[in-house]
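Here's the structure we're looking at; comments come further down.
A single protein chain has been omitted from the complex, and every remaining protein chain is retained in its original position.
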Amino acid sequence: MIIIMRPDSTDEQINHVVEKLKKHGFGIHLSKGVERTVIGAIGDKSAIELESIQMLPGVSEIVPIRKPYKLVSRELKNTDTIVKISKSLSIGAGRKLAVIAGPCSVESEVGMLEVARLVKKAGAAALRGGAYKPRTSPYSFQGLGKKGLEILKMAGEKTGLPVVTEALDPRDVKLVEKYADVIQIGARNMQNFNLLKEVGKANIPVLLKRGPAAKVEDLLMSAEYIMSEGNHNVILCIRGITTFETATRNTLDLSAVPVIKKLSHLPVVVDPSHGTGKWDLVSAMSKAAVAAGADGLMIEVHPRPDEALSDGPQSLKPDTFAELMKELKLVAQAVGRKA
Amino acid sequence: MIIIMRPDSTDEQINHVVEKLKKHGFGIHLSKGVERTVIGAIGDKSAIELESIQMLPGVSEIVPIRKPYKLVSRELKNTDTIVKISKSLSIGAGRKLAVIAGPCSVESEVGMLEVARLVKKAGAAALRGGAYKPRTSPYSFQGLGKKGLEILKMAGEKTGLPVVTEALDPRDVKLVEKYADVIQIGARNMQNFNLLKEVGKANIPVLLKRGPAAKVEDLLMSAEYIMSEGNHNVILCIRGITTFETATRNTLDLSAVPVIKKLSHLPVVVDPSHGTGKWDLVSAMSKAAVAAGADGLMIEVHPRPDEALSDGPQSLKPDTFAELMKELKLVAQAVGRKA
Amino acid sequence: MIIIMRPDSTDEQINHVVEKLKKHGFGIHLSKGVERTVIGAIGDKSAIELESIQMLPGVSEIVPIRKPYKLVSRELKNTDTIVKISKSLSIGAGRKLAVIAGPCSVESEVGMLEVARLVKKAGAAALRGGAYKPRTSPYSFQGLGKKGLEILKMAGEKTGLPVVTEALDPRDVKLVEKYADVIQIGARNMQNFNLLKEVGKANIPVLLKRGPAAKVEDLLMSAEYIMSEGNHNVILCIRGITTFETATRNTLDLSAVPVIKKLSHLPVVVDPSHGTGKWDLVSAMSKAAVAAGADGLMIEVHPRPDEALSDGPQSLKPDTFAELMKELKLVAQAVGRKA
Partner (left out) sequence: MIIIMRPDSTDEQINHVVEKLKKHGFGIHLSKGVERTVIGAIGDKSAIELESIQMLPGVSEIVPIRKPYKLVSRELKNTDTIVKISKSLSIGAGRKLAVIAGPCSVESEVGMLEVARLVKKAGAAALRGGAYKPRTSPYSFQGLGKKGLEILKMAGEKTGLPVVTEALDPRDVKLVEKYADVIQIGARNMQNFNLLKEVGKANIPVLLKRGPAAKVEDLLMSAEYIMSEGNHNVILCIRGITTFETATRNTLDLSAVPVIKKLSHLPVVVDPSHGTGKWDLVSAMSKAAVAAGADGLMIEVHPRPDEALSDGPQSLKPDTFAELMKELKLVAQAVGRKA
């Protein structure tokens, strides 16, 4: 870490900083310029909160040299992580583009099986569906809970598709793990750290969605929480971020895909349905996501979107989805990926 | 609700929308203009998901007329809510400005008691301190947990100050309720809906912080979650929101104070410490918050900020805090509030 | 336009609104619900400022029905506009993907000609280069001015490439028009309305960049300014928008491409160089832009980026650019576009 002192800092202040750093085991490299003194502190950042240095008298700025994450970092592990979900499905660099599709909420046995068969036929690799739904209004449909998990599992088994579903509450993780092949952590829970710790102890992969106000670095820190508990099978999922633009529900930050690929070895999928909030933007943004290097997509499909209990406006009809799957194949091939 | 049809919508499409609305019990008021048809739907919005209408063929836009929240709304209850915290402390419009002060984290018995005595002497009305800490890094100090709750309660009892502390996990709510006078829901958990439901069943007031990417309406919806479970003693807390500005940790949106006062009857406090992230902005923004109409403030105070285990850079030293309390008194009086 | 009255609005207030609307020539359609009165005003919005209604006593909300723009709108003209730049180059839907490439600033005759030849060879359709540079610091290189225009034109002529360059000042538009084939309006000047009016009178096409805090609707309104002066040859250019994310210089909002395509008939190009600020993200985002439906790209290329007088870090080296051009061809074909 580098400590830049203020132009008017005194020798006493400089010494105070140096002493404090030494006390915490840092090696010191002092550089007195004409205008400023700069202190290099060599050692392990986590030994001391950066913050506590930042506020010592005379300190102008702290520049951390190491990234705050470790296990997720490409500096630690430079080979791309491939997350194995089932015998037939692995997600990651070099693998076939993985499309996870299905309705926002699990609504009924018949409906779920219908969607499962349709997306399977169109080429989806996994089935999604929410049993626990985080809704902004307490008066909106909150999901079928355990019953929803059972229906989803049934639909997955009948079609041979692995299933992805969200856990909202640390108390539900064990149950979700029993029914799902991948536990999803939703955008609103990206910094629900106790939930992250809980899924970090699960034995199945975790799909972690980026929060609407989270920087890429924040997303990586949340993945670090999961990995630090022992579960290294983490798939990152890009959704939209909160901006001033109102033409879309969120702004889908696709540049996060190549940014993450530089910083981390974890696979990245993109959710263009939540990322835009509008079904008629989903096809364009799905193709863009694949061209940008995404390892997979998460797409909402509903046979009758206008009857969906949640997120209808961003759901594709099965025939539009089938059409998109064909187009995606071409784009995937154009960027050198199997599809 | 009003449904605006597209200029090119057909009679068939219009009829389809009308039929669907009627099926859900809405009264219909049709207005065919030269350019557009507009459908007024009279009835209860929660009977049908707005979304499902939005995507019917021919629909251009939906305009909800009612707000999505009820219990928090000034339309339902036009008298200001006063939240009673202890015999000596109530927060709300017309009441004395309430300053909640203390360290970010509970760190030790001796330290906590020291701060409690100092802030009490300076005029604070309640004591804050975190036992469960939501930290972006799994390698940072995570709080003392139950031990922290005990220490906080002890310090509160010895000084006669009610205590405010955060619950992170639905599983901890009962325990926190046992030790605290107010349960805080942190900004990262503003949309942790299961946690909201749990504190909605608690018998003590809840201080609910605005999330960094949450609109005022989202904050009110989260308060609605708590109230819909029966707990009507909710205090809203304004913190910073996420913006592009990097000079401050967040951007403290003080206009939210008068905005909320127009929409809701709930009391509003402001946290200038988290809202700016810098101790040397806290005094200016505390005074501004009071001038903007806040019912209280939540301020981090630490006797030795450079040794704090978290958030030192935004903590005031006790003497700066005491100085600020004097200044706040003058500002509060200038805007007609007891202090 | 629809006017929603407050639940507590009086008959007198409703009449006042109605009278005011009638005075401005609106037809009125009154709908008194149990809870609210809604007034439909039929006529031309521009006859009266929406704002003046919004603040009449008793008014809760105004819902405009018509978009504020006309000439740029797909409602007015549903066929895609093709902007002809030279005999060999037209930009728009269905046309060959158009790649505009070159250095950020025109720096020297030799250098400019070198780049021009390299990008031409790689397949670029037009040459870019700034003679007038908007720099955040008054102490940074401000461009070569007229000399720069001369050099750019020379390089364009020697290679047969049409040239694109920015005008910053209404006083320079005539001169830029003399030398350039397309006048660029930079992101910082998107709402420099006098400049827009001036280029609206020019006889060559205008490439209009989206401002960093501009909604898509704002961009379309700025295009409307240009078109309302008579110049209908407008190309919209998507750059990044300002968000909280710091991993990229701006956040490249690619969803704006399909959003604009729905709302407007104008062609859209994407600038992934400014949109990300980092050369190693340019390739991924260029491919994503084409997959999202962009009609062209604007890419910074510099033979020695580390010696560039501006924006070096986001410039591709010529060989990386040549490589990218090959990849773009494949992606363009995959989405059914000539390349």
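Order as written gives the chain letters A, B and C; numbering starts at 1 within each chain.
Here is the rule we use: contacts are C-beta pairs under 8 Å (C-beta built on N, C-alpha and C of every residue); 3 or more make two chains touch, one makes a residue touch a chain.
Since the structure is predicted, the reported quantities are computational estimates derived from the model, not experimental observations.
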item	value
Touching residue (missing chain; options C:Ser73, C:Ser90, C:Thr165 or C:Thr242)	C:Thr242
Absent chain, residues of subunit B that touch it	213, 215-217, 241, 243-248, 251-259, 262, 275-276, 280-281, 284-285, 287-293, 327, 330-331, 333-335
Touch list for subunit C against the chain that is not drawn	20, 46, 49, 51-56, 68-69, 134-141, 168-171, 188-189, 191-194, 197, 211-213, 218, 221-222, 224-225, 228-229, 242, 279, 305-313
Those residues of subunit A which, in the complete complex, touch the missing chain	2, 4, 7, 27, 29, 31, 33-36, 38, 40, 42, 61, 63, 65-66, 75, 242-244, 246
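Keep this in mind: only the chains that are shown with their structure count from here on.
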item	value
Copies subunit C and subunit A - interface residue numbers shared by over half, same or different	same
Most widely separated chain from subunit A, with each centre as the mean of CA atoms	C
Whole-Å separation of chain centres (CA-atom averages), subunit B against subunit C	39
Residue list for subunit C, restricted to those that touch at least two other chains	243-244, 246
